[in-house]
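As you look at this complex, bear in mind that one protein chain is not there, while each of the others sits in place.
Moving on to chain A:
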Amino acid sequence: MSNKKSMTSRERVLAAINHQTPDRIPVDLGATPSSGISAIAYSNLVNHIGNTELPVQIYDVVQQLAQPDRTILDRFSVDVLDIGRTFNEKPTDWEPTILANGAPAFYPKWFKPVKREDGSYVTFDDDGETMLSRMPVGATFFDQTYFPYVDGYPDSYENLDAEMGRIMWARDAHSPWDHAGEDRFWEQLRERTLRLRETTDKALLVVCGCNLFEWGTFLRRMDNFLMDLLCDPANVERLLDELLKRHLATLEKVCNAVGDLVDIIRFGDDLGMTSGPFMDADTYRLLFKPRHKILCDYVKEHSQMHTFIHSCGSISSLMPDLIEAGIEIFNPIQTNAWQMEPEFLKKEFGKDCTFWGGGIETAGVLNVETPEKVREQVLERLETFSNGGGFVFNTVHNILPDVPPQNIVAMFDAIQEFNNR
């Protein structure tokens, strides 16, 4: 048994980020849309542990992720909450739907995809004609079908806000952003976050994408934007500056509303794939680093929040620059990617950043192995990552529908076992 003084959840998370050894391993499940659980896996989990009364609320409709109930979070000693969950808190904010496995679930009541004869779902723009996204049969995700600048960059960015609003990631955004257009939204966000802060000792997180590379891919389509990085950097920079203006305006509002209440702000930008980063470090340095730095600097000057970035894949070659730009926390730590081995990462970057993820492989272990194998990997990962803080437990990316509930329970049990050593 450890004789360390026991900490509140919030103290535990902050200790880890500040590289002090927390009393036990801080844990996340569902505080971000890349550290969460798909609706199907969540439905299986609540049934497995006998909490069948809990509704499966799909708060991120694009990725089909469930908002884990507070009962579940407490049961698994989760230490952090997304402030987005303070919205859509009434049963009347939700409408029933059926998951691909036949189980009941709920969508936020504003989300009304159209079911097609072949069983797929699609969404349309207000004109009822332009298809914006599509979820094929067998998929657990909506896919963007509308790319406004696919044929080239516009002369003027007057229409950028409108076009961004047509991209599924913005149009069908998860809470709190699904309420962003409403009167008094920012006051509401503050009031609700204040109330949450009073009722929980967990750390609080706000998801505020500020994506740069990814917005380029949403607007131009991925293949085009990747080539633009090389053959049209002037237009890339022009677009990034327009995005930066908008992101800074949002950050100003976020910092004013909750910058003194929330502990972590989560940005997103997928810079890696399994075999390597999407771009070399020079390209990152030239186009993205200066702008990431402006975003991080703003947060640091105007709030108490710690900076967090979600990026899939192999990014260790970009991490020194991301850290220099001001990123403090990385997620999901895709440990099966190139040069992303846990020991290597901890040794190379452990003192300079916090790993939020990498706790177990969702592809290859959590989804297919036995509970005992799950336990072994979790214990091994905790051994590697947890020394001296700088680690918050989370799976490598979202728990997908193929993960059996027994393994999720085994995973949390193993954390408990490690804490009690």
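By definition in this document, a contact is a pair of C-beta atoms (placed from the backbone, for glycine too) under 8 Å apart; a residue touches a chain by one contact, two chains touch by 3 or more; residues count from 1.
Just so it is clear, contacts and distances are computed from a predicted model.
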Fill in: Chain excluded from display, named as in UniProt, from "Peptide transporter", "Cytochrome c oxidase subunit 1", "G3E family GTPase" or "Methanogenic corrinoid protein MtbC1"
"Methanogenic corrinoid protein MtbC1"
Worksheet, complete the sentence: By the document's definition of touch, the residue of A:95, A:280, A:297 or A:417 touching the omitted chain is A:280
Response to the item:
chain A residues touching the chain left out here are 136-141, 143, 222-223, 226-227, 229-231, 273-280, 283, 338, 362-364, 367-368, 400-402
